[in-house]
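What you see is the complex with one protein chain gone and the rest in place.
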Amino acid sequence: MEAQVLFDTLKGKFGDAVVELQGEGCSPAFVVVAPASVQEIARFLRDDPALSFDSLMCLSGVDYKEKFAVAYHLHSMKHRHAIGMKAFLPRETPSLPTVDDVWPAANFHEREAFDLFGIVFEGSKDLRRILLPEDWEGHPLRKDYKYPDFYHGIKV
Amino acid sequence: MEALAISLVNAVPLLAGVPLWTVTLLLMVAVAAVILVFALTFEGVGSLVLRKVAGDIQARIGPNRVGPNGMLQFLADGVKLVLKEDIIPANADRLLFKLAPYFVFVGSFAAFVVVPFGVGLIAADLNIGIYYVMAVTSLVVIGVLLAGWASNNKWALLGGMRAAAQIVSYEIPVGMALIPAVLIAGSLSLQDIVRSQGGLLGIFGWNLFHNPFTFFSFFLYFTAAQAETNQTPFDLPEAESELVSGYNVEYSGIRFGLFFLAEFGDMFIVAALATACFLGGWNVPFFHVGTLPWIWGNLLSLGVFLTKAFAMVLIMMWVRWTLPRLRVDQLMRMSWKYLVPLTFVNLLGVSLWLLVFRGKGIPGMIASLFG
Amino acid sequence: MSPDPAHGQPPGPGPPPAAPLAHGSAPSPGLGPEAHVMVGNADLFVNWSRKSSLWYLLFATACCGIELMQAGASRYDMDRFGAVFRATPRQSDLMLVAGTITHKMADRVKRLYDQMPEPKYVISMGSCANTGGPFYKDSYCVVKGVDLLIPVDVYIPGCPPRPEALIDGIMSLQKIIMRKKNFGAKA
Partner (left out) sequence: MTIRTDALPTQEMTINMGPQHPSTHGVLRVILTTDGEVVTRAVPDMGYLHRGLEKIGERVTYAQYMPFTDRLDYLAAMNCNCAWAWTVEKLAKIEVPARAEYLRVIVCELNRISSHLIAFGSYTADMGAFTPFLYAIRERERVNDLFEMLCGNRLTYNYARVGGVSGDAPPGFLEKTKEFLDYFEPKLDEYNNLISYNKIFVHRLANVAVIPAEEAVAYGLTGPNLRGSGVPFDLRKDEPYSVYPKFDFKVCVGTGERGTLGDCFDRYMVRINEMRESVKIVRQAVAQIPDGPVRAKVPRLFKPPVGEAYFRSECPRGETGIYLISDGTVNPLRLKIRTGSFVTMNIFEKVTRGLMIADVVAVIGSFDIILPEIDR
């Protein structure tokens, strides 16, 4: 399915929650959505028979310096098409609803984004640090992250 | 032992003044020392052979730098283990932790006493030989269980529990599979059992070929014994890839060394029992070693016995390096659902055979056909 | 597993590595002039047994672990030297730190080292264990060398070192062991 067609379908269904289509220079193209409605749009993308994006390839947190984003890469095993979905978040309180009950695969990716970016996924069934120790300070993949000097008395 | 002491006193006039019990005691200690030395040497050499065989099977070379062609590898390992720091974990049960390796080692070493190495080479020809072996090797399970419990380590505990369940389960088929030999010889003494397989039938005098049931019995015994010694398809108590190292995970230095030695001791005991009960023991085919002078007869029979036993050990090693490991429920199922019933059926078969054919085996009957 | 108090104090967080370098001028592993002949021979014997039976802890964290495995396998076969792997630190003499050590892993490394019985040796295999390797500059969570945590006897450079290099490292450790004095005057 063409990205433009898909964008129009979503736009017709969700209205203002679907912001824009980011096609230039992006492969696959991204449908930018409002963070609050990520979950319903995700559910629609999965359940609509014409779309049936049944697998979440990747979920990444991104730090665009002025704002955060969460990028979802979706793929449909049935129709063999792919699309990106992106939600921009403010730097101060980056939080959006979880999609781990839509795609169970999202859980680890969300934990990773939480760990490395501090993005909170509301309603997640298990949102803990995944890679770094529990008592690690800060979120290393943020652009303003300062490397600590010591961790447990060992120089970093 | 006392008879030997009396003959010794009679032979050496110098000992006439010494009380008989002293001579007997000293003789006992001497024999024990000889067996200990033999057992330790065997276990050391066994570990080296194991590594060499493993190397061969695994397309490697195996130890070859320590001493000529790696011959001193076991010496180096042993000395190093003795000199290692002896760690007892802080929360371990100190007494039991220390005790466990001795149980295991004694259990495997004490069985050497009744092994019939040659026509006259047996430390104590107990009239309950097989029974005694089964009894003392059961000490091993207590030691393993103690080790697992006392280490205060969950992997060790799991290993110990597995070992207890496994060894207790497989004790039954092992015992049942050995009874045919006892029935044929009409004695529990291992020396009697070996003698019953002599005669002029050659290898067809062996219990292995006595009748179809004994033939089957041998394989049942071998399978069950492989499990009882924790060899690979059944090495669950020390499953390296599951339980790290099983019951001995917290043991270091010589305490671990004792476990290690006992493992090879057990292997030899199992092989020796198989040899004695099914493979004709020290009997030389078509030849009566008893007619030779004492020293030559014994040397020859010792050689024959050790050859057979080592061949069995090698087969065990071969199996060990070839097969994957069972899961614990499969292991239990194998024992209780297959081996135990089969050994009982087999025992019944042997008993009926002996009853119907008045104790004669197939080779014996064929031989009598031809006069 | 609890850390073992019998072992003495665990090495502190500070860097205690006064590790001898493997390569360099090695005095012959013979007797010193003042050594008693008996003691000297005992030393030789004990050291020989220790160097000939270096059971290493299977402690593979990253890339070097694969080379470590290959060094133990058919073509290189470290078993020739009497070096076999043990899964538990209690039965190991040699800790082959093969791979990157992260801060999350750091206290595990220390604990494993503490759990090993004396005499124990450490070989730091590969750049990551030596210095942090390629992650030295830009990574936030890699320990810059395992010698910040535990004393190291031999460093093997390489990313990862070839099995030949690893065997050379083990032989260097054997030379170090042969120089040790166990009896008589402390050397």
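Letters are used for the chains, namely A, B and C, taken in the order the chains are written, and counting of residues starts over at 1 for each.
Going forward, a residue touches a chain if its C-beta (ideal position, glycine included) is under 8 Å from a C-beta of that chain, and two chains touch if they have at least 3 such contacts.
The structure presented is a predicted model; accordingly, all values stated were derived computationally and were not measured.
Can you list the shown chains that the hidden chain touches?
By the stated touch criterion, the chain not on view contacts A, B, C.
Would you indicate which residue among A:G15, A:P90, A:P104 or A:G153 is in contact with the undisplayed chain?
Of all options in A:G15, A:P90, A:P104 or A:G153, contact with the hidden chain holds for A:P104.
Would you mind spotting which of B:R60, B:K80, B:R255 or B:K308 touches the chain that isn't drawn?
In the full complex, the listed residue that touches the missing chain is B:R60.
What residues on chain B make contact with the chain left out of this view?
57-60, 154-155, 158, 161-162, 232-233, 235-236, 239-244, 321-330
List the chain A residues touching the unshown chain?
Its contact residues with the unshown chain are 24-28, 30, 54-58, 60-64, 71, 73, 77, 80, 84, 103-105, 107-109, 112, 116, 129-133, 140-141.
Can you list where chain C touches the absent chain?
Given the touch definition above, chain C has residues 58-63, 65-67, 69-70, 73-75, 87, 89, 99-100, 102, 104-105, 108, 112, 134-135, 138-142, 159-160, 162 touching the missing chain.
Criterion: only the chains that are shown with their structure count from here on.
Between chain A and chain C, what is the gap in Å from one C-alpha centre to the other?
That pair's centroid distance is 45 Å.
Can you work out the whole-Å distance between the CA centroids of chain B and chain C?
Each chain reduced to its C-alpha mean, chain B and chain C end up 38 Å apart.
Find every residue in chain A that makes contact with two or more other chains and list them.
Not one residue in chain A touches at least two other chains.
Please output the residue numbers of chain B that touch at least 2 other chains, ranges allowed.
none
Tell me, which parts of chain C touch chain A in their complex?
Its residues touching chain A are 13-14, 103-104, 106-107, 140-141, 143-144, 148-149.
Within their complex, state which residues of chain A touch chain C.
It is residues 132-133, 136, 140, 145, 147-148, 151-156 of chain A that touch chain C.
Spell out the residues on chain B that touch chain C in their complex, using ranges where they run on.
Touch residues, chain B against chain C: 51, 55, 58-66, 70, 72-73, 75-81, 83-91, 152-153, 240, 244-245, 248-253, 256.
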